[in-house]
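The excerpt is restricted to a subset of chains, each kept in its original location.
By letter and in written order, the chains are A and B; residue numbering begins at 1 in each of them.
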Amino acid sequence: MLHHAPDTPGALQGEARAVDLGHSRIDVDRRARTGDPEVVFGSGKTPEQVVEILRTLHAAHPDTAVLATRLSPEALDHVAAELADADVDRVARTAVLGALPAPRGLVRVVAAGTSDGPVAAEAAVTIRVHGAGVERVDDVGVAGIHRLMAVADRLADADCLVVVAGMEGALPSVVAGLVGVPLVGVPTSVGYGTGAGGLAAVLSMLNSCAPGVVVVNVDNGYGAGVHAARVARAAAPREAGPVVTGRGEASP
Amino acid sequence: MLHHAPDTPGALQGEARAVDLGHSRIDVDRRARTGDPEVVFGSGKTPEQVVEILRTLHAAHPDTAVLATRLSPEALDHVAAELADADVDRVARTAVLGALPAPRGLVRVVAAGTSDGPVAAEAAVTIRVHGAGVERVDDVGVAGIHRLMAVADRLADADCLVVVAGMEGALPSVVAGLVGVPLVGVPTSVGYGTGAGGLAAVLSMLNSCAPGVVVVNVDNGYGAGVHAARVARAAAPREAGPVVTGRGEASP
């Protein structure tokens, strides 16, 4: 006969330090290797699975936040209903369970347009969960360059920048020409026709004429956030003043 | 904690002259910079948001029309129900609120086939809202070249041409060989197989053997309309006779 008994004893497993939930195997050793928190990629998982994985990871790491990304509306609802302590962000499509680490360094997340907001929000949440402070600068797309120039000095006053843009994805080039801060470009899938799927934006950022622009996959706010938080944490820690997080909110 | 308080005082904003509706920040200074009217890109916005933005823009600019494009059927219904003065075009998927400016110059919008109609209509509405007169010439695709030849003299009698075509997108080349009027090609996503998404049409127009053809993104009737209206307005103003607009209607 031909059966599929998931993870019966004796089956080959890549590593001992994993928790098996039947539907998913949870690697609980990642933090030890990389220093980063545990993260659930929610795409394709049921609301019940997301809740169960968050609970499991939180139990394994009670002292720090765990993060779920790319949650469906149903999963966001289910997390909010089942996990009262979770911080659910419906724009970012994320949920956070457990205490946020104290912020070290500051990342500014710069977004071109309103439609880029969900990706910027995913980056911002990721940055905070990964231990850096975060502040957002929205609606500064290159088609209204005065808006960007008005905040140029604050762009320079960060340990890392995450710059989010769809359509032609030109914003990282302009920002990188203004300041020498480490900068990650995040192309978004905002666009249509020849730009559908973010192709124009990702090519634009890879071919930036401004030196030092590095890029992640389309809509990958999470990946940009991980890199930026690592960079900011390693820079000299900030003074004790309130670190602004989220979309402009001051963290006490 | 991790919150997202949109646009609380003290948050970084790119520019002071914007109105924040929570879901969107409305740039009300664009007209001052470019002379163009305010426009709402409706894709991805709820019917309620569209109505609210149109109202806000109209209040800020009571003396001129504001335009919403790419509206869903639901948004078109909601605008029609809530804004009695709005001019809703279900083919163009647009809504206009406020008095149209007097037309200066004339743009002819030439379309290859019936399926290209919505894009041509979006261009036509955009042109009128941006201050030029407009007239449409439909169903003159290259597979029946006699139809085009029959109207050739009227093509020459315009200040700018917008030429809309899907499939192989050959119409702009033929028209540009007939007349020396400034001409914008608009590829549409009408097609299938290797032409799906408008790829064949946009490549065709970019590689036109006729000199002077300029191109916009697939289905971007709005962008073509903005350029054409600017060109026509700058040309010598027309005489006082009735300017034909829309699909052949005479504007009083």
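Note that in this section a residue touches a chain if its C-beta (ideal position, glycine included) is under 8 Å from a C-beta of that chain, and two chains touch if they have at least 3 such contacts.
It should be emphasised that the depicted structure is a prediction, and the values quoted were computed from it without experimental measurement.
Enquirer: Count all the copies in this homomeric complex, not only the 2 that are shown.
Expert: Full complex: 8 copies of the single sequence.
In the analysis below, only the chains that are shown with their structure count from here on.
Enquirer: Which rotation angle, from 0 to 180°, best lines up the CA atoms of chain A with chain B, given as a multiple of 5?
Expert: 90
Enquirer: Hey, how far is the Cα centre of chain A from the one of chain B, in Å?
Expert: Once rounded, the distance between the two centres reads 36 Å.
Enquirer: If we count contacts the way the header does, which residues on chain B are in touch with chain A in the complex?
Expert: So the residues of chain B in touch with chain A come to 1-8, 10-16, 18, 23-25, 27, 29-30, 33, 43-44, 187, 189, 197-199, 202, 217-220.
Enquirer: With touch defined as at the start, can you tell me which chain A residues reach chain B in the complex?
Expert: The contact residues of chain A facing chain B are 87, 89, 91-92, 96, 100, 114-115, 121, 124-125, 128, 135-140, 144, 146-148, 150-151, 154, 192-196, 244-251.
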